[in-house]
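The other protein chains are all here in position, but one chain of the complex has been omitted.
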Amino acid sequence: MNTIRSAFRNPPFLTLLLVALVWIVASFTLRGFGAYGHLRYLLELAAVIGIAAAGQTLVILMGGIDLSVGAVITVTAILLPLFSPAWDPTGLVGIAVALAIATGIGLMNGAGAAYLRVPPIIMTLAMATFLQGLLVIVAGGSAVTVSNPAVILLGQARPLGIPAGIILWLVVSIAILLLVHRMPIGARFLALGANPLAARLSGVSVTRNTLMVHTLSGFFAGLAGILVLGMNRQGYVGIGDPYLLTSIAAVVLGGTSILGGRGTYAGTIPGAILLVTTTALITVVNASPGWRSIMFGTLILALLLVSGREARR
Amino acid sequence: MTEKRPLLEARQVFRGFFGNPVLKGVDIALLPGRVHALLGENGAGKSTLINLLSGALQPDGGSILVEGKSVGRFSPADARAAGIAVVQQELSLTASLSIAENVGLGAFPRRFGLIDYRALHHGVRDVCDMVGLTEPLDMPVADLALGRRQMVEVAKALFRKPRVLILDEPTSSLSAHEAGILARLIETLRDRGTALLYISHRLNEVQALCSHVTVLKDGVVTADQSLSGIDGEGLVRLMVGRETGDLFPPRLAAAPGAMRIRVEGFSAGVVRDVGFCARAGEIVGIGGLVGQGQEDLLLGLYGAIPAAASRAEVSGNSGLPANVGVANAAGIVYVPADRKHEGLVMPHSIASNLILPSLGRLAGKGLRDRQAENGLVADLALRLKIKGDTDRQVQALSGGNQQKVALAKWLPLDPSVLLLNDPTRGVDIETKREIYLMLRAFAAEGRLVILASSDTPELVHLCDRVVVLREGCVAAVLSNDEITEGAIVGAAMGITTTTQGEAA
Amino acid sequence: MRASSPTRLYGSIQLRRNRGLAGLYLVVAAFLILYAMLFPGILSIGGFSKFTQNWFPLALVTMAQALLMLNGGITLAIGPLVSLGAVIAATTMEGALGVPGGILTVALAGLSIGAVIGAIVTHLRLPAIIVTLAGSFIIGGVALILLPRPGGFIPDWLSTTLAGHTPVAFVLLVVILALWKAFLATPLGLGIYAAGDNPVGAFRSGVPVERVKVVAFALSGLLAALTGLFVAAQTGSGDPVIGTPFTLNSIAAAVLGGVGFLGGKGTMRGAICGSLLLSVMINVMFFLGFPPVAQYVAQGLIIVGAVAVPELLAQWKARR
Partner (left out) sequence: ANCIKGDRKAPYTVGWANIYSVPTWMKQTEGTITAEVEELKKAGLVKELMITDAQGNAQTQIQHIQSMIDANVDAIVVIAGSSNALDRVISDACDKGIAIVNFDSLVNTDKVTAKINTDSNEWGATAAKWMVSQLGGKGKIIIMNGPAGISVSDDRRKGAQPILDANPGLQVITETNTEYNVAPAQEAMTSLLFANPEIDGVLSLGGALSAGSVLAFERQGRDQVPTTGENARQFLELWKEKGLKSWATMQPNWLGALSVYTAVQALEGKDVPAFVKVPLPVIDESTIGSYLARADKFPADGYIYSDYDKVLFDKLLAK
């Protein structure tokens, strides 16, 4: 009895329950929704949000917020083809370079936040602005198509019928869950998020962990960028934009406190699925754009009521 | 004395949190012109009771009566209207607002709907004079040291011209001087017919000020009686419910070991050009009025704020630790005074707080070792008598138990130097005794304990040496027989000139 | 430096609030001077009017955002609220209601939407950021239904009055700031700070914390909707998506002005300065002839710099 009650107080579990509920109801009422292929597709879409939100979860847990996620995704998707040399038949070099760039951007965010003491929200916002400038130079400059085999494989392959993107998300999820719950660094992030001063006086290095968390966020945004590039076979300016707010929304819908210090990636996972599901539901409803927007907002609010209560502070 | 009608009463009040009963049918009656003491160990429910009396919480059962009339739903604003004011244990100030605005908050004088700053100024000036707050009234509270903020809190209560004044551990962060001002204030108010409720873990204050006592234990009243004819020991007996030994453990012959700290020309924060040294096995006290650089001295030695020294040798390394990580690695640990903001991660569990400093040490191959961690937590809880489930949030613990957690988390590091900043602030007498015993044991094990304290008797009875700071400089270094309350307070206030400067 | 005379208390408290803003003031002043050197026309009535008109909407939404951030909240619904305000203005003024009716409708819509969002956040204890995100979709949807494509009607005289060659917008800003000061001098207004900084303490001191929060959201909604009204007047019509960029810009300006996220930290004057910096920066970069790439890079640098430089200076001072 007690375990059941505590499960219902557990935001990740609640969010998961909600996803299941929405899927079951929608499958019975909407044609085509419950098809295996459709649900699999929803998961594939959720994978991009989920991976982008992996870094976002860490940053939010540590009390910050990363507004450069969208820009990093775009930059990775745009730059990857440029850095995929023809002599590399696997395409891994291009991926490595693109990930290195994304990670580097994250590191720079971290350096700004740690050394210049710029609040993460401002640092990452400024970074997003820089990257826009970079895109003005890069975009439309040269004729490049994605011929990187590894990226195409990631976007299109379905080993055992499971899209590669979902597998990648699974791997990322395990890594992040391990990091948050089974590694010392996860506990340090949480402590810093809840009370940076007390954590610092307990020997937790603010500098090192700030650098780390933003670097990770950059890395995962880059990974999401590669996946989204593979899925669309073409990068374009603006490809990452939708993932900024959705990555934050997925985190919060998963019950993680936007103020930091409390939450888990286990909630972000169903949070991401919930978001794509809602979008898909709204797409198939035949209504005017205004009404669709209203329905989307109302649904988010309703879902939030169930899953995202802020605990009394 | 004629029989007076109680101004404020609680009758058979019940209150619990998340199903745990804290108060189980408590009665208390506050009479005008009487200072009423409310005693009980940490977590007995004292603060909860006053929250009920002041409308900050609603009772689950029972009733609150003002002048004999039962009030229904009672909000803090209603309580103010009824003349009830509280000096909270947890400060209720807004850091970015000025002293004047903080004092007036919730009770502003108005003119045409606007705050009447002129009237506010007069009113606040008066109460600030009463409590000896000489800071400019436009100063943001953020700029004040903890003790001064506490005085603002008192001024804030006085500003409401209360007929009932409730003080929840008002002296826990006050210096002796400020505590004296407060004591005289309480007497004045009592003589004017105010009903006062006084909560403190410092029993000498209770004895000096109060004439009646209510003792809470496990949510029920175990004593409600006059204090006349009861001496200090009787008071302790009343509170603890049994015979107790001395508060302070007996002093052993000091056997100082190797040099652990030697600094010269040390500056950090407001501390300027200080020199002193301390050896293993010693308890070295840092005394002085509140805010004379005690904290900066400890933080500087801990690598937490920028510090410089012309010569420094700390824990076997030459030079000051560059940051907290280096300090910890050298076996130096720090327990802050403000446990809520600096000592503990309040929303996290007791267990996570306890293992935070040892996370890295316990992890094997990069992954945390849950078993080892659980073992460690259980062991620490046992050793420090931290009761209950360690998965609870640490903010649900009472002050004393929080303090134990803040101290206990360092033990797995086997520290060689403990920097303690007012470790017994707001801690009940039993826990205090436990902490004192621990400090003695630390010293006996060959560790160095540096103890900054605002509680002068603590310095007198525990320390082998006391460094008294005044305006960031060493005003006196007292050792052995020189350590008396008079000498410490005198040096702190710059009155007497004891053996000056010369580092022992 | 004791505030000895009672009449001075208010003044000296206000003076103290400038602390920590000196750096920002300097940066803003430097930019303004640079701008005046590049374009002396700013010193004429016409130039000044146009410049302040273009700054005005950002200043207003920044106030709307800062108001909530000071109270420990945040809103992502600013942009759609601006759009909705513009749309309501452009659809009502033509009808029987006329201009006064239109203005009233916009104000009421802003106030009530803000209050509803505030009530949801406060009483249901939901995180403001995501409630306002959901709210932004709903409000944006309503704007699209009311006016599916740019259009509507704003009487010419209104446009000319508010956004002609006279500094009416600046005067309005001064009036709004004065009203804000007056509001801050009420117990409820100060309650915004208190409830943002230390909600439990404020509650125990008798501040009606929940009411304060709802009022903060309502006022923020009002300001955003009025911004929409102004934008509609400035552009002579309504546009259902015109407000979108204001959401992020309002946050950027407020944070640039030193307003923190956790509530109680910062000042409205700082936030206004932040918005002024963002606005004047655009003009200065134009007159310096920056190409778009440099515009982006410079913008990023100025935003980081305005926050980092004072911080670094303070650190450097502390080490001395």
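Quick notes
The first chain written gets the first letter, and so on, giving A, B and C; residue counts start at 1 in each chain.
As a convention for this text, contacts are C-beta pairs under 8 Å (C-beta built on N, C-alpha and C of every residue); 3 or more make two chains touch, one makes a residue touch a chain.
Quick caveat: nothing in here was measured; it's all calculated off a predicted structure.
The missing chain, though absent from the view, touches A, C when the full complex is examined. In the complete assembly, the contact with the undisplayed chain comes from C:N54, out of C:Q14, C:N54, C:S112 or C:T161. Of the listed positions A:I239, A:A272 or A:M295, the one in contact with the omitted chain in the full complex is A:I239. Only one residue from C:T91, C:T132, C:S237 or C:T267 touches the chain missing from this view: C:S237. Residues of chain A in touch with the missing chain: 30-33, 35, 37-38, 41, 45, 81, 132, 135-136, 139-146, 156, 228, 231-239, 241-242, 279-280, 283-284, 286, 288-290, 292-293.
Residues 39, 41-42, 47, 50-51, 54, 57-58, 143-144, 148-151, 159, 163, 231, 234-237, 239-242, 244-246, 249, 279, 282-283, 286-287, 289, 291-292, 295-296 of chain C touch the missing chain (whole complex, contact as defined above).
FYI, only the chains that are shown with their structure count from here on.
Separating the CA-averaged centres of chain A and chain B is a span of 44 Å. Centre-to-centre spacing of chain A and chain C amounts to 30 Å, using the average Cα coordinate of each chain. Multi-chain contact residues of chain A (touching two or more other chains): 313. Touching of two or more other chains is recorded for no residue of chain B.
Those residues of chain C lying in contact with chain B across their complex are 1-3, 6-7, 9-10, 12-13, 15-16, 19, 182, 185-187, 190-191, 193-194, 197-198, 200-208, 264-266, 318-319. In the complex of the two chains, the chain C residues touching chain A come out as 76, 120, 124-127, 129-131, 133-145, 148, 199, 248, 251-252, 255-256, 260-262, 292-297, 299-301, 303-304, 307-308, 311-312, 315. Taken together, the chain A residues at the contact with chain C in this complex read 67, 112, 116-119, 121-123, 125-127, 129-130, 132-133, 136-137, 245, 248-249, 252-253, 257-259, 288-298, 300-301, 304-305, 308-310, 312-313.
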